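All protein chains of the complex are present and in place, except for one that has been dropped.
For chain A:
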Amino acid sequence: MTGTQIVQREQALSVIGGEATDANLRRFLHGIPGVDAVGLEQRAAGLGTRSIKTTSKKWALDRIIELIDLTTLEGADTRGKVRSLVAKALTPDPSDLSTPRVAAVCVYGDMVPHAVEALGSAHGDPDAGGISVAAVATAFPSGRSSRSIKLEDTSDAVSAGADEIDMVIDRGAFLMGRYGDVYDEIVAVKEACRRTDGTYAHLKVILETGELNTYDNVRRASWLAILAGGDFIKTSTGKVAPAATLPVTLSMLEVVRDWHKLTGQKIGVKPAGGIRTSKDAIKYLVTVAETVGEEWLTPHLFRFGASSLLNDVLLQRQKMTTGHYSGPDYVTID
(Lines give C-alpha, C1' and ligand atoms only; values in the text may rest on other atoms or scores of the structure.)
Protein backbone atom coordinates (compact mmCIF):
# COMPACT_ATOMS: atom_id res chain seq x y z
CA MET A 1 0.00 0.00 0.00
CA THR A 2 1.30 3.48 -0.84
CA GLY A 3 1.38 6.35 1.64
CA THR A 4 -1.66 8.14 0.26
CA GLN A 5 -3.62 4.93 0.33
CA ILE A 6 -2.89 4.40 3.99
CA VAL A 7 -4.13 7.93 4.65
CA GLN A 8 -7.25 7.17 2.60
CA ARG A 9 -7.85 3.95 4.52
CA GLU A 10 -7.54 5.77 7.83
CA GLN A 11 -9.94 8.45 6.63
CA ALA A 12 -12.42 5.79 5.59
CA LEU A 13 -12.17 4.00 8.90
CA SER A 14 -12.69 7.23 10.82
CA VAL A 15 -15.78 7.95 8.75
CA ILE A 16 -17.10 4.46 9.45
CA GLY A 17 -16.21 4.88 13.12
CA GLY A 18 -14.19 1.72 13.67
CA GLU A 19 -13.05 -1.33 11.79
CA ALA A 20 -14.95 -2.24 8.63
CA THR A 21 -17.08 -4.92 10.22
CA ASP A 22 -20.65 -5.76 9.24
CA ALA A 23 -21.93 -4.10 12.39
CA ASN A 24 -19.95 -0.87 12.00
CA LEU A 25 -20.76 -0.59 8.31
CA ARG A 26 -24.41 -1.29 8.96
CA ARG A 27 -24.52 1.39 11.64
CA PHE A 28 -22.88 3.90 9.31
CA LEU A 29 -24.73 3.05 6.08
CA HIS A 30 -28.12 2.85 7.72
CA GLY A 31 -27.42 6.13 9.51
CA ILE A 32 -27.15 7.99 6.21
CA PRO A 33 -30.31 10.03 5.61
CA GLY A 34 -32.71 8.34 3.18
CA VAL A 35 -33.20 9.56 -0.37
CA ASP A 36 -36.22 11.70 -1.18
CA ALA A 37 -37.15 9.66 -4.26
CA VAL A 38 -39.77 12.09 -5.58
CA GLY A 39 -37.48 15.06 -5.09
CA LEU A 40 -34.58 13.22 -6.72
CA GLU A 41 -36.58 12.30 -9.80
CA GLN A 42 -37.99 15.79 -10.06
CA ARG A 43 -34.53 17.31 -9.82
CA ALA A 44 -33.22 14.92 -12.48
CA ALA A 45 -36.17 15.69 -14.75
CA GLY A 46 -35.56 19.40 -14.23
CA LEU A 47 -31.90 19.07 -15.17
CA GLY A 48 -32.99 17.27 -18.33
CA THR A 49 -35.00 20.19 -19.63
CA ARG A 50 -32.16 22.67 -20.06
CA SER A 51 -31.99 24.21 -23.49
CA ILE A 52 -28.52 23.75 -24.98
CA LYS A 53 -27.64 26.28 -27.66
CA THR A 54 -25.48 25.69 -30.70
CA THR A 55 -22.01 26.60 -29.42
CA SER A 56 -22.53 24.80 -26.11
CA LYS A 57 -23.83 21.81 -27.99
CA LYS A 58 -20.75 21.72 -30.18
CA TRP A 59 -18.56 21.77 -27.07
CA ALA A 60 -20.72 19.17 -25.38
CA LEU A 61 -20.58 16.74 -28.32
CA ASP A 62 -16.78 16.84 -28.44
CA ARG A 63 -16.58 16.48 -24.69
CA ILE A 64 -18.93 13.50 -24.73
CA ILE A 65 -16.64 11.73 -27.21
CA GLU A 66 -13.64 12.45 -24.97
CA LEU A 67 -15.49 10.89 -22.04
CA ILE A 68 -16.64 7.69 -23.72
CA ASP A 69 -15.42 4.24 -22.72
CA LEU A 70 -16.05 2.59 -26.07
CA THR A 71 -17.31 -0.79 -25.05
CA THR A 72 -17.74 -4.25 -26.46
CA LEU A 73 -18.79 -6.87 -23.94
CA GLU A 74 -20.32 -9.69 -25.92
CA GLY A 75 -19.85 -13.41 -25.70
CA ALA A 76 -19.20 -13.29 -29.45
CA ASP A 77 -16.28 -10.84 -29.19
CA THR A 78 -13.26 -11.74 -31.28
CA ARG A 79 -9.79 -10.26 -31.83
CA GLY A 80 -11.07 -8.75 -35.03
CA LYS A 81 -14.00 -7.12 -33.24
CA VAL A 82 -11.63 -5.64 -30.67
CA ARG A 83 -9.30 -4.42 -33.39
CA SER A 84 -12.14 -2.66 -35.20
CA LEU A 85 -13.31 -1.18 -31.90
CA VAL A 86 -9.82 0.21 -31.33
CA ALA A 87 -9.73 1.56 -34.89
CA LYS A 88 -12.97 3.38 -34.18
CA ALA A 89 -11.61 4.67 -30.86
CA LEU A 90 -8.56 6.09 -32.63
CA THR A 91 -10.45 7.64 -35.55
CA PRO A 92 -14.11 7.93 -34.60
CA ASP A 93 -15.06 9.78 -37.78
CA PRO A 94 -12.78 9.22 -40.78
CA SER A 95 -14.64 11.95 -42.68
CA ASP A 96 -13.63 14.55 -40.07
CA LEU A 97 -10.20 14.13 -38.53
CA SER A 98 -10.79 16.96 -36.07
CA THR A 99 -13.04 14.58 -34.11
CA PRO A 100 -11.48 13.90 -30.69
CA ARG A 101 -10.56 10.43 -29.54
CA VAL A 102 -12.47 8.51 -26.91
CA ALA A 103 -11.07 8.06 -23.39
CA ALA A 104 -10.78 4.30 -23.32
CA VAL A 105 -11.85 1.02 -24.81
CA CYS A 106 -13.59 -1.39 -22.45
CA VAL A 107 -13.32 -5.13 -23.13
CA TYR A 108 -13.37 -8.47 -21.37
CA GLY A 109 -10.15 -9.50 -19.61
CA ASP A 110 -9.02 -12.00 -22.24
CA MET A 111 -9.29 -9.34 -24.94
CA VAL A 112 -6.93 -6.92 -23.16
CA PRO A 113 -3.75 -8.11 -24.95
CA HIS A 114 -5.44 -7.65 -28.33
CA ALA A 115 -6.64 -4.17 -27.41
CA VAL A 116 -3.18 -3.20 -26.15
CA GLU A 117 -1.57 -4.54 -29.30
CA ALA A 118 -4.05 -2.77 -31.59
CA LEU A 119 -3.59 0.54 -29.76
CA GLY A 120 0.20 0.37 -30.00
CA SER A 121 1.75 3.76 -29.31
CA ALA A 122 -1.68 5.33 -28.79
CA HIS A 123 -2.08 3.33 -25.57
CA GLY A 124 -1.85 5.74 -22.68
CA ASP A 125 -3.45 8.25 -20.39
CA PRO A 126 -6.43 10.08 -21.93
CA ASP A 127 -5.16 13.30 -20.35
CA ALA A 128 -2.00 12.95 -22.43
CA GLY A 129 -3.93 12.24 -25.62
CA GLY A 130 -3.75 8.46 -25.29
CA ILE A 131 -6.45 5.83 -25.04
CA SER A 132 -6.65 3.63 -21.97
CA VAL A 133 -7.66 0.00 -21.87
CA ALA A 134 -10.36 -0.88 -19.38
CA ALA A 135 -11.15 -4.48 -18.55
CA VAL A 136 -14.16 -5.88 -16.78
CA ALA A 137 -13.16 -8.38 -14.13
CA THR A 138 -14.39 -10.30 -11.05
CA ALA A 139 -16.70 -12.67 -12.92
CA PHE A 140 -18.47 -9.87 -14.78
CA PRO A 141 -21.43 -9.38 -15.09
CA SER A 142 -22.92 -11.52 -12.32
CA GLY A 143 -19.96 -11.54 -9.94
CA ARG A 144 -20.98 -15.03 -8.86
CA SER A 145 -17.75 -16.85 -8.27
CA SER A 146 -15.25 -17.38 -5.49
CA ARG A 147 -13.01 -14.60 -4.21
CA SER A 148 -9.81 -16.27 -5.43
CA ILE A 149 -11.15 -16.54 -9.00
CA LYS A 150 -12.19 -12.90 -8.94
CA LEU A 151 -8.76 -11.76 -7.75
CA GLU A 152 -7.04 -13.97 -10.31
CA ASP A 153 -9.31 -12.51 -13.01
CA THR A 154 -8.31 -9.00 -11.92
CA SER A 155 -4.56 -9.49 -11.68
CA ASP A 156 -4.62 -11.33 -14.98
CA ALA A 157 -6.15 -8.33 -16.74
CA VAL A 158 -3.79 -5.91 -15.01
CA SER A 159 -0.69 -7.89 -15.96
CA ALA A 160 -1.96 -8.03 -19.56
CA GLY A 161 -1.82 -4.24 -19.60
CA ALA A 162 -5.26 -3.02 -18.48
CA ASP A 163 -5.13 0.52 -17.09
CA GLU A 164 -8.55 0.37 -15.54
CA ILE A 165 -10.49 -2.45 -13.93
CA ASP A 166 -14.29 -2.46 -13.87
CA MET A 167 -15.31 -4.77 -11.01
CA VAL A 168 -18.79 -5.79 -9.97
CA ILE A 169 -19.85 -5.84 -6.31
CA ASP A 170 -21.48 -8.90 -4.83
CA ARG A 171 -25.09 -7.69 -4.98
CA GLY A 172 -26.34 -10.78 -3.20
CA ALA A 173 -24.13 -10.08 -0.20
CA PHE A 174 -25.04 -6.40 -0.27
CA LEU A 175 -28.79 -7.10 -0.28
CA MET A 176 -28.34 -9.63 2.57
CA GLY A 177 -26.66 -6.90 4.61
CA ARG A 178 -23.21 -8.52 4.56
CA TYR A 179 -21.58 -5.14 3.96
CA GLY A 180 -18.27 -6.32 5.44
CA ASP A 181 -17.92 -8.94 2.71
CA VAL A 182 -18.59 -6.41 -0.02
CA TYR A 183 -16.12 -3.98 1.56
CA ASP A 184 -13.40 -6.61 1.96
CA GLU A 185 -13.84 -7.76 -1.59
CA ILE A 186 -13.41 -4.27 -3.02
CA VAL A 187 -10.30 -3.80 -0.86
CA ALA A 188 -8.90 -7.13 -2.05
CA VAL A 189 -9.62 -6.38 -5.71
CA LYS A 190 -8.00 -2.97 -5.28
CA GLU A 191 -4.90 -4.76 -4.03
CA ALA A 192 -5.05 -7.11 -7.03
CA CYS A 193 -4.95 -4.01 -9.24
CA ARG A 194 -1.36 -3.42 -8.10
CA ARG A 195 1.18 -3.62 -10.91
CA THR A 196 4.68 -5.01 -10.48
CA ASP A 197 6.10 -1.46 -10.32
CA GLY A 198 3.88 -0.68 -7.34
CA THR A 199 1.41 1.55 -9.17
CA TYR A 200 -2.27 0.67 -9.28
CA ALA A 201 -4.74 0.25 -12.11
CA HIS A 202 -7.77 2.49 -11.70
CA LEU A 203 -10.60 0.65 -10.04
CA LYS A 204 -14.19 1.26 -11.14
CA VAL A 205 -16.76 -0.31 -8.87
CA ILE A 206 -19.98 -1.37 -10.63
CA LEU A 207 -22.95 -1.16 -8.26
CA GLU A 208 -25.44 -2.66 -10.75
CA THR A 209 -28.12 -0.25 -9.58
CA GLY A 210 -30.81 -2.14 -11.51
CA GLU A 211 -30.52 -4.92 -8.95
CA LEU A 212 -30.32 -2.72 -5.87
CA ASN A 213 -34.01 -1.75 -6.19
CA THR A 214 -34.07 1.45 -4.12
CA TYR A 215 -32.31 4.81 -4.22
CA ASP A 216 -31.42 4.29 -0.54
CA ASN A 217 -29.53 1.15 -1.52
CA VAL A 218 -27.79 2.98 -4.35
CA ARG A 219 -26.67 5.67 -1.93
CA ARG A 220 -25.41 3.08 0.58
CA ALA A 221 -23.59 1.08 -2.08
CA SER A 222 -21.97 4.28 -3.38
CA TRP A 223 -20.68 5.12 0.10
CA LEU A 224 -19.50 1.57 0.60
CA ALA A 225 -17.59 1.51 -2.70
CA ILE A 226 -15.94 4.85 -2.00
CA LEU A 227 -15.02 3.91 1.57
CA ALA A 228 -13.44 0.68 0.35
CA GLY A 229 -11.17 2.57 -2.03
CA GLY A 230 -12.89 2.59 -5.44
CA ASP A 231 -11.57 5.31 -7.77
CA PHE A 232 -14.79 5.37 -9.74
CA ILE A 233 -18.33 4.30 -9.02
CA LYS A 234 -20.18 2.94 -12.03
CA THR A 235 -23.92 2.43 -12.33
CA SER A 236 -24.33 -0.80 -14.24
CA THR A 237 -22.92 -3.64 -16.23
CA GLY A 238 -25.25 -2.90 -19.12
CA LYS A 239 -26.56 -6.46 -18.90
CA VAL A 240 -29.42 -5.71 -16.50
CA ALA A 241 -32.38 -3.42 -17.17
CA PRO A 242 -32.83 -0.72 -15.97
CA ALA A 243 -29.22 0.30 -16.48
CA ALA A 244 -28.04 3.89 -16.04
CA THR A 245 -30.80 6.40 -15.36
CA LEU A 246 -30.46 10.08 -14.67
CA PRO A 247 -31.87 9.98 -11.09
CA VAL A 248 -29.57 7.09 -10.11
CA THR A 249 -26.55 8.88 -11.52
CA LEU A 250 -27.59 12.07 -9.77
CA SER A 251 -27.81 10.29 -6.42
CA MET A 252 -24.34 8.79 -6.95
CA LEU A 253 -22.97 12.20 -7.86
CA GLU A 254 -24.39 13.56 -4.62
CA VAL A 255 -22.42 10.97 -2.66
CA VAL A 256 -19.28 11.92 -4.60
CA ARG A 257 -19.93 15.57 -3.80
CA ASP A 258 -20.39 14.81 -0.09
CA TRP A 259 -17.23 12.70 -0.02
CA HIS A 260 -15.30 15.52 -1.68
CA LYS A 261 -16.56 17.98 0.93
CA LEU A 262 -15.62 15.58 3.69
CA THR A 263 -12.15 14.52 2.54
CA GLY A 264 -11.16 16.60 -0.48
CA GLN A 265 -10.82 13.49 -2.61
CA LYS A 266 -12.37 13.39 -6.06
CA ILE A 267 -14.10 10.16 -7.00
CA GLY A 268 -15.20 9.47 -10.56
CA VAL A 269 -18.65 8.46 -11.78
CA LYS A 270 -19.46 6.32 -14.80
CA PRO A 271 -23.03 5.84 -15.97
CA ALA A 272 -23.12 2.84 -18.27
CA GLY A 273 -25.77 1.11 -20.30
CA GLY A 274 -28.83 2.58 -21.92
CA ILE A 275 -27.35 5.95 -22.91
CA ARG A 276 -27.79 5.89 -26.66
CA THR A 277 -28.46 9.42 -27.82
CA SER A 278 -26.50 12.65 -27.68
CA LYS A 279 -29.52 14.29 -26.12
CA ASP A 280 -29.43 11.89 -23.17
CA ALA A 281 -25.66 12.24 -22.81
CA ILE A 282 -25.92 16.03 -22.71
CA LYS A 283 -28.41 15.70 -19.84
CA TYR A 284 -25.74 13.79 -17.94
CA LEU A 285 -23.17 16.52 -18.60
CA VAL A 286 -25.59 19.10 -17.24
CA THR A 287 -26.24 16.95 -14.18
CA VAL A 288 -22.53 16.54 -13.46
CA ALA A 289 -21.80 20.23 -13.91
CA GLU A 290 -24.68 21.21 -11.65
CA THR A 291 -24.01 18.64 -8.93
CA VAL A 292 -20.25 18.33 -8.51
CA GLY A 293 -18.99 21.04 -10.83
CA GLU A 294 -17.53 21.37 -14.29
CA GLU A 295 -14.08 20.21 -13.16
CA TRP A 296 -15.57 16.71 -13.02
CA LEU A 297 -16.01 16.67 -16.80
CA THR A 298 -12.59 15.12 -17.43
CA PRO A 299 -11.78 11.52 -18.36
CA HIS A 300 -10.37 10.90 -14.89
CA LEU A 301 -13.58 11.82 -13.13
CA PHE A 302 -16.44 11.09 -15.50
CA ARG A 303 -17.03 8.49 -18.19
CA PHE A 304 -19.84 7.18 -20.33
CA GLY A 305 -19.90 3.41 -20.73
CA ALA A 306 -21.41 3.11 -24.18
CA SER A 307 -21.15 1.60 -27.60
CA SER A 308 -23.98 2.96 -29.75
CA LEU A 309 -23.81 6.45 -28.18
CA LEU A 310 -20.69 7.31 -30.17
CA ASN A 311 -22.45 6.84 -33.51
CA ASP A 312 -25.29 9.13 -32.52
CA VAL A 313 -22.84 11.79 -31.33
CA LEU A 314 -20.96 11.51 -34.64
CA LEU A 315 -24.22 11.96 -36.58
CA GLN A 316 -25.05 15.08 -34.57
CA ARG A 317 -21.52 16.34 -35.05
CA GLN A 318 -21.75 15.81 -38.81
CA LYS A 319 -25.06 17.69 -38.81
CA MET A 320 -23.40 20.63 -37.05
CA THR A 321 -20.40 20.77 -39.39
CA THR A 322 -22.16 20.15 -42.71
CA GLY A 323 -25.48 21.84 -41.95
CA HIS A 324 -27.62 18.94 -43.08
CA TYR A 325 -28.80 15.76 -41.45
CA SER A 326 -26.60 12.72 -41.72
CA GLY A 327 -27.59 9.07 -41.65
CA PRO A 328 -26.37 5.76 -40.27
CA ASP A 329 -24.75 4.97 -43.64
CA TYR A 330 -22.11 7.54 -42.76
CA VAL A 331 -20.83 5.95 -39.54
CA THR A 332 -19.47 2.49 -38.94
CA ILE A 333 -21.66 -0.45 -38.02
CA ASP A 334 -20.66 -1.95 -34.69
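Worth a mention:
One rule holds in what follows: a residue touches a chain if its C-beta (ideal position, glycine included) is under 8 Å from a C-beta of that chain, and two chains touch if they have at least 3 such contacts; residues count from 1.
Everything below uses one rule, namely that contacts and distances are computed from a predicted model.
From the set "ABC transporter permease", "Heme exporter protein B", "Glycosyltransferase involved in cell wall biosynthesis" or "Aldehyde dehydrogenase family protein", the protein name that UniProt assigns to the chain left out of the figure is "Aldehyde dehydrogenase family protein". Only one of A:8, A:84 or A:326 touches the chain withheld from this view, namely A:326.
The chain not displayed touches chain A at residues 318, 323-330.
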